[in-house]
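All protein chains but one are shown at their positions in the complex.
Order of writing sets the labels: A and B. Residues in every chain begin at 1.
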Amino acid sequence: METTKEVPVLEPGHSYVSVTEKISEIPLAKVRRMPLAWFAGFGVAFALVMLFLFAVTNLFIRGVGLFGINIPVGWGFDIINFVWWIGIGHAGTLISAILLLFRQDWRTSINRFAEAMTLFAVANAAMFPILHLGRPWLFFYLMPYPNKMGLWPQFRSPLVWDVFAITTYMTVSFLFWYMGLVPDLATMRDKAGNIWLKRLYGILSLGWRGSARHWHHYQSVYLLMAALATPLVISVHSIVGMDFAYGLIPGWHSTIFPPYFVAGAVFSGFAMVLTLLIPLRKLYKLEDFITQRHLDNMAKVMLGMGLIVAYGYIMENFAGWYSADPFEIFNTVDRYIGAYAPLYWGLIFCNVVAAQLLWFRRVRNNNLILFVISILINVGMWLERFIIISQSLSKDFIPSSWHLYVPTVWDISVFIGTIGLFLALIFLFLRVFPAISIFEMRELVHKLKHHGPDGKSPGPSAAD
Amino acid sequence: MTIDSHEEGRPLDLASFRQQLATRKGREYWRSLNELAESEEFEEAVRQEFPRQAVLLGSLNRRDFLKVLGASLALAGLTACVPQNAGKILPYAVPPEALVPGKPVFFATAMPFGGYGQGVLAKSEMGRPIKVEGNPRHPVTQGASNLFMQASILDLYDPDRAKSVTNQGQPSTWDDFVAAVGAAAGANAGAGLRILTGTVTSPSLAEQLNAILAQFPQAKWHQYDPVGRDTVRAGAALAFNQPVDVHYRFDLADVILSLDSDFLFREPGSVKYGRDFSARRQPTQSDTPLSRLYVVESSLTLTGSNADHRLGVKPSQVEGFARALAARLGIDAGGAGGEGVPGENWLDALAADLQSAGEAALVVAGERQPAAVHMLAHAINEALGAVGNTVVYTDPVELSPVDQLASLRELASDLDGGQVDLLVILGGNPVYSAPADLSFAEAMPKAGTSVYLGMYADETAALATWHVPAAHFLEMWGDIRAVDGTVSIIQPLIEPLYGGKSPQELLAALSGQGTASGYLMLREYWQANIAGGVQPTPSAGEEQPTPSADETQPAPSAGGDFETVWQQALSDGMLPNTSLAATSAPLQVNLAALPGAAAAPNESLEVVFEPDPTIWDGEFANNAWLQELPKPLTKLTWDNAALFSPQTAEGLGLQEYDLVELSLRGRSVTAAVFIQPGQPVGVVTLSLGYGRAQGGNVLAGTGFNANAIRTSEAPWFDSGLEVRKTGGTYQLVTTRDHTSMENRNLVRSATLEEFMQHPAFAQEGEGELPSLYDPVQYPGHAWGMAINLNTCIGCNACVIACQAENNIPTVGKDQVDRSREMHWLRIDRYFKGSPESPEVFFEPVPCMHCENAPCEPVCPVEATSHSAEGLNEMTYNRCVGTRYCSNNCPYKVRRFNFYKYVDDVSEPLKALRNPDVSVRSRGVMEKCTYCVQRITAARVQAEVEGRTIQDGEIRTACQQACPTNAIVFGDINDANSQVRQLKETPLNYALLGELGTRPRTTYLAKVKNPNPAMVEQA
Partner (left out) sequence: MPQIFPPRSNLFARTSILGVLVLLAAAVAGGAWYDHSSAVTKVGVPIEQPVPFSHPLHAGALGLNCRYCHDAVDQSAFADIPPAETCMSCHSQIATDRPSLAPVQESYQTGKPIEWNRVNQLPDHVFFNHQIHVNKGVGCETCHGRVDQMNQIAKAHTFYMSWCLECHREPEKYLRPLDNVYQMGYQPAEDQAALGSRLVQEYDLMSEQQLTNCSTCHR
């Protein structure tokens, strides 16, 4: 670790003011001062959002028959995307909550952005359980509420657990993210020129005045929230994993799913953060705040998670063979040589082979390669869900009912539509809120000034 | 309506507004049946039809139910799903007699099929016929049915049916027609009058025809059925010099040889044959030893796939085989002694087996084979002493047996010669179905005037001067003989929906009787014919559990003998003691005199034509149920195809779905290639009935027309077929993606010896799986099902029965291609062994109603749940459509409404629906319910009567339809129930039992009975 120490988490020469100015000028910039790339990117994203709305409208009018699903393959892109997005939505909370508890100061400049990304990813994910329903207008049947039928949901069903897990995760992530924003919103309020903008930020900042009392309460609540959010990182994807582990279909019926899904989720989450940050820090010249150190650390986390995922794959294959169950064995072999074999080997390449490059510092420090790898991992994790969900279903117990799943144009439109929605929200976020936590950066400046670069030497905590 | 109203010749005043409606454009007569019921003209008609004082005959007033269909729909829709308190409720003004609103009534009638009557019991809900079952009292069907009987109910309501009389394609009226044709018929003693019918077995119709021939001596009557039995007639004529009908007793046969005969499917008596045959295929019943079936056939058929030994040969080689066998049995068959015939290695073992069976042996020749083969079969049966035991001769059931192809040929030439002034065609659609060489389509317009009685505006209707809509058999009065001769009465359950006419009514118009009532003609005919003759003896036959028609018949009025007989006949659906007695027919032929069979050169490709396994000769081409029904062996839906054996296809460099041009005798047709394991090498099979040009929206664009290359010289098979790739391909759709069992223990089977040594072979390595939980107790009833793979012949009747009973929609070719068919009950078909001559296995798969059902815990809304009696329930209206249950179902028996599949646009189809079963909307899961509506109905009845439900009282739709009793449903808690006893046999096994699902549906493993001698050979 000697080597990475050399790269600081904040380039030297920054003062409280410079930090504040640099970050707050991004959302406060006059429209004509905004980078063209923003308009280009948002334009494309917005077009995709329109495609999404068109596809979903058609879906609601005509029914899920639009998708390529069939009997036996009842779940296709709809659930694959759900699991994929929910997975991506893991990085944020992990970075902000868990790394906060571990006092990892390098989280400071990326947690805000990661949390925002988490929110948007989860928002995307949360749509799919409704979109995939045959009768989406009745989604509320899944929620326990007193009703004229005198009925409750089936609490044995993992889908019901999903409802609780996701709604909780969404709520907590949002509160956590907004909590973090409050002091910065106050800063924005103070820095904004236009009186209406001041009022807007003023309302959003809930009357934050930055008094010692405020800070005292704030810190304790923030830590509390972090503690609260941490178990959720584990629970959500464990439960999503149980959707499948609970089933008896070969390829689903496996106890390793919960941990293996969580690892996969963090894996793809970090990949997505990198995919977005690497271009952004260029675009907004944030190299000072988001340094190689950050990218390097994230790459290491990915490598670690990647290894856990790889272990998961190995165990899946081992269990398939060790079960001595002809159906399991058939399913495993079908992944190697069946109709979906290219996708399987594709995911092995992306998630296992490509990830090994991260052992090398030269790779971790080469932003271009890092960027490519992060994209590969995103793709790989999507393919993994395809294999787990659709390939397993396509050839189960009785050969007479085997049938392959082939996505339709509607599957694809909805998928890329959600990507558009995700990006559009990211761009709006960049335009409206400070993408990096200003006050925490100030703390960092303070820390580095008074306690040296490692921030480990004894001294007053950030709270006072 | 009353008898008086008929005698006064006062027809229903519907005609006038029918005409008015007929001229209306659009898909329907009426926007809705309610509209019909409420329109003014209609009410006027009703008033005329219901004079208060009328003494209503039970058998009559039900015909009028349609008139209050508006009311009955409102009643059936009492629970219609509309906002609270919306809607009206319309009671009858004057209720029909013997009707308890909301209770079904059953009527015995008969379905004409290939000229023969199939006795059926039709279920009427508030005046709407909604289901057709076999008539338990009928000697041929015995309560069972086939897929055509089950599907016939859909034809009744088919929105595509012809809706008015047309003249030169312009809407006209029945009265105009009667006036016009009545006059034309008699021209110069009917010299130019020709009548073309199908096979006629209806006594009253025959009398009418003969009367007309007497009236117009110059007139001629021709008969033609596309799937006719000329070869059988000719064979009998050859063997006995007299017309004789041949009947088989498979229940008495120990050893059966089929010479290219598909007796389990295509014989008029197939329903009975299936039952008799399967009665001898029950290894667990020691009193009836297993019979052994050898099949020599020229394409893979149902019969062949049920054989113990099957030999696929070219159709032209069957005669050689028969001769060789005859020679082995010491019959001087003349010609070839059988050297070099295929299956030579069979002959000794087979001959020995037949001989040892003696009078319990049976040789059946196929309708496809020429007269000589039939004659040889007769000779062999004679020699074996089977005649009188397994083979029974009777006088012909047909009233005038003729060589139908010759008859049609003569008609065609007469037409060509312009000798026909008035051509009357009673059904059959000859323009489509006539052999190509007669070029009937060119000849027909040469008739001065042509009249066509048909249900659809099809190819023949298009060329006919007059097209009169034909009545569906559930709309008309008539009579017809069953294959055993029993006279069955056809009685209507509903007023003709589209003003259809029966053949009798049309002929009456022809012979100048104007618009006579079919009912009166029939009644008068039988009054004259059974006055003294038949004595009123109630016919035997099991009592069906359902309320039978006679409960709803008013007591016979004091009409003396005839009235009693007549009422009994209407109640039973047949006249007692009218089956034909066995006659002795001495074999009178010198076999040696027969010309030697001219076996076609071996390298030449041969073509086989066969009636389609689902739409027959095209008669059912517009029936969506049958179109979507996977054919038993190819599993194709919505198309036929040219079937090639894998080897032949390879030799010709053909891929599946390639389009090929089949050329024969200078004619050609393009068809898609389908590779069929078990298809004999060098034989291409193309089924009839497809490639129709006109006649409905359902049949549009399906399949390929075999009649284009079928000639009257060689109607069933021919050699010299040439196959040329056109380069194009055609998307055939089949519900099988996979033919093999992947060595999974899904269908368990053994030979008789193996079974004798290990009776429990099917259960080996299985037992109660350990569980952490105490087993769930089912104190009351515990419903279960046993499916006997030994008796299941794969005939598909159950699948259609299920579709009709449970309002199951059809989804269309495209959706089937996406594996979204909705059948609750599917029949899995697996091949085992070499692709050239594989063993075939059928396995009907309904919902297993697992006690540990994987679908139940995963449903987030408890839309699928477990009942106290062990039913796996599906509550459609709670379902939100996550499809998790289907994903988690190891049997994949759940079906999902990916779109709104139910047709709620076509008004007539609404009347078809079973009011006891919810119609499912888009986005909900559905599946087999064990016909829970029948369970509930039986329970209510039992509880009201303060008794417990009897075994056999509840029969699921599939069980009731099954001709071979392969499906048995009942209470497994009841130690004496049939299903319990079956489940206690050693053959009983659970499909995928190793998963611990504890299915309530279990199977009896298949035991085959191959000839040990031949097993050693192989």
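The criterion applied here is as follows: a residue touches a chain if its C-beta (ideal position, glycine included) is under 8 Å from a C-beta of that chain, and two chains touch if they have at least 3 such contacts.
Predicted model, so just to flag it, every value in this text is computed and none were measured.
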Sole contact to the chain not displayed, among B:Gly330, B:Gly417, B:Gly780 or B:Gly833: B:Gly780
Of B:Ser124, B:Ser837, B:Ser918 or B:Ser977, which residue touches the hidden chain? B:Ser918
Using the document's definition of touch, tell me which of A:Gly41, A:Gly63, A:Pro158 or A:Gly202 contacts the absent chain. A:Gly202
Using the document's contact rule, name the residues of subunit A that touch the chain not shown here. 147-151, 189-190, 195, 198-199, 202, 206-207
List the subunit B residues touching the unshown chain? 37-38, 43, 46-47, 50, 68, 70-71, 75, 77-82, 84-95, 100-103, 779-780, 865, 867-869, 871, 873, 875-878, 916-919, 929, 932-933, 936, 940, 943-944, 946
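The rule is simple: only the chains that are shown with their structure count from here on.
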Rounded to the nearest Å, the gap separating the Cα centres of subunit A and subunit B is 59
Touch list for subunit B against partner subunit A, complex: 736-738, 740-744, 746, 815, 818-820, 826, 828-830, 845, 854, 857-862, 878-884, 886-888, 890-892, 894-900, 921-925, 992, 995
Would you mind writing out the residues of subunit A in touch with subunit B in their complex? 62-65, 68-72, 74-75, 132-136, 138-139, 141-142, 149, 151-154, 156-160, 163, 243, 246-249, 326, 330, 393, 396-404
